[in-house]
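Okay, here's the structure, questions in a sec.
Every protein chain but one is kept in place in this view of the complex.
Order of writing sets the chain letters: A and B. Residues in each chain are counted from 1.
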Amino acid sequence: MELATQLITSGILMGFVFALIALGLSLIFGVMNIVNFAHGEFLMVGMYVALLVSSYLPLDPLASLPFAAVIGFLLGIISYHFLIHHILRGPMIAQLFGTFGLMLFIRYLVMFIFGPDVRSLPHGILVGKTLSVGWVMLDASKVMAAGFCLLLFALVYWIINRTKLGRALRATSLDAEAARYMGIDTKKMNALAWGIGGATVGIAGALLAHFYYITPTIGMVFVLIAFATVALGGFGSISGAFLAGVIIGLIQAVGGQYLSELKLTFVYAAYFLTVVFRPRGLFGW
Amino acid sequence: MKPTWLLEVKNLVKEFGGVVATADISLELEAGSIVGLIGPNGAGKTTLFNCIAGYYKPTTGKVFFNGKDITDWPAHRVAKMGIARTFQTMKIMPNLTVEENVMIGAFSRTGNRQIARGEAQEILELVGLVREAKVYPTELPIATQKRIELARALATKPKLLMLDEIASGLNPLETKETIQALQRIKEERNLTLFLTEHVMEFIMTISERVIVMAAGRKIAEGTPEEVAREDKVIEAYLGKRYAKGK
Partner (left out) sequence: MVQVLKDIFSFGDRPLSERIGFVIFIAIVLAFPWFVELAYARAVMIRFLLFALFGLGWNLIGGYGGQVDLGQAKNVGFGAFTTALMTVWWKTPFWLTVPVGMVVATAESFVVAYPMFRLRGHYFAIATLCVALVWKELFTFWDWTGGARGVEIPLKAGADFAYMQFPSPIYYHYFIFFLFITQFLYMNWFRKSKLGYELQAVRDNEEAAASLGINVTVTKVKAYCITAALGAVGGSFMVAYYLYIDPHMVMHIDLSILIAMTVMVGGAGSIWGPIIGAAILIPLDMYLGAWLGGMGLYGIDFMIYAFIIMIIAAREPKGIWGIVERIRKRG
């Protein structure tokens, strides 16, 4: 019983993190129908931002969140402006390997600057501390990460669904051409989607850095989890990404308990089954 | 003994999630005839084509080809049975030369490249594309690309050729040439033609019989002259006022 609660709680917490990671991917796909293979690298950059801030500034890594958001946002916008915008008109194959090129470029750029070694945060208020809630023992940084992710998810959800800007984004996702006729600058919308995607996943990275190891190649692991989440939730659906994130969090928590070396395999298998038997996912189009 | 129809469609209904595209269509095609299908936009003509050719599964109803029930057959099986079709939107293979495009059609009847090439050469001569054989279709004008699609369809040695708006975008001279070419091809290859078209001079000239559809239903059938005079047909195209006026 205690184990079950432990697993479920920890699964849901990680689920919130996955949900935030998936949010950006889903948003980008919804707005311009492109799968961003570089998404995991943006996350990795967020991790390194946390590392830099806590190593060189007398600040707790938590303070790196705004930095990670800004850098993630800029990275997204720059990627859009210099690469994505030019491959949008091309064949799907070109889009695929365009974002692959971006992924490799960012990964090896970071490797060049920081070296390939695995690192972790040097210090932090919440690093390495545990919390007990009832009989459940939780990693303090995971709780904090989950909390922030939930908050941010809600914030972005509010922006998308309750603001004029969000409406413009949604209009562009539904029909870019029609949106253009209505005076919406789709190029700006596309860039914005990339910016929000980069910012949210950058923050997620900075949060993850509190309890996950930091290395230039970590991006791939998370982008695959993000794909699984987005597929399960439905490409393009924000609420779907949330629900799916929690489900994937639970899968990897439970799977990890029984066969810890294969916990990612369960996620990948879940992805494969979803995509083959229910390509629309839970809520997608 | 009653002759078997080449193509028989019985009470075909095709629904897309509640929207009825074709409702209770029945028609028969005699082997060796040229039949036109006309109707205002949205009448369900292309849906009908797609149901016959195997791109859509009819919701209810049946399609028979030479007496065989082909209702739920997938497109490639229908093609192998002897029904070829062209498309309204260009579906040329851009990375293959004109000759290779036509060879793909020929490959449906043979596994040998030499034979396929020979067939393709023959067809290219038939439609007048011999000079363009080694060219890539994207470098050619749309009217020529339509001929490539026609050639490709012919290479499958069909018994029934369904042409979807093959005359759209042609000037009057090209339209006349196309009519003559099609009549010649039909005779030489012993084909039955089933065409759908908006260009009236084209379809009314070439067709022996015309079927008229509107809002998913068949509203008239007969020779071009008969059909042109029917009130229902005029009403479908121009509205009630003009029908009454006639």
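To be clear about the criterion, a contact is a pair of C-beta atoms (placed from the backbone, for glycine too) under 8 Å apart; a residue touches a chain by one contact, two chains touch by 3 or more.
Computed from a predicted structure; not experimentally measured.
Hidden chain, full complex: it touches shown chains A, B. In the complete complex, the residue from B:84, B:98 or B:191 that touches the missing chain is B:84.
Residue B:103 is the one among B:7, B:103 or B:150 that touches the chain missing from this view. For the chain missing from the display, the contacting residue among B:6, B:35 or B:53 is B:53, taking the whole complex into account. Chain B residues in contact with the hidden partner, per the touch definition given at the top, are 53-55, 74-77, 79-80, 84-85, 87, 91-96, 100, 103-105, 107-108, 111-114, 116, 149, 152-153, 155-156.
In the full complex, the hidden chain is touched by chain A at residues 35, 83, 86-87, 90-98, 100-105, 107-112, 115-116, 216, 220, 224, 227, 231, 259, 261-262, 264-265, 268-269, 271-272, 275-277, 279.
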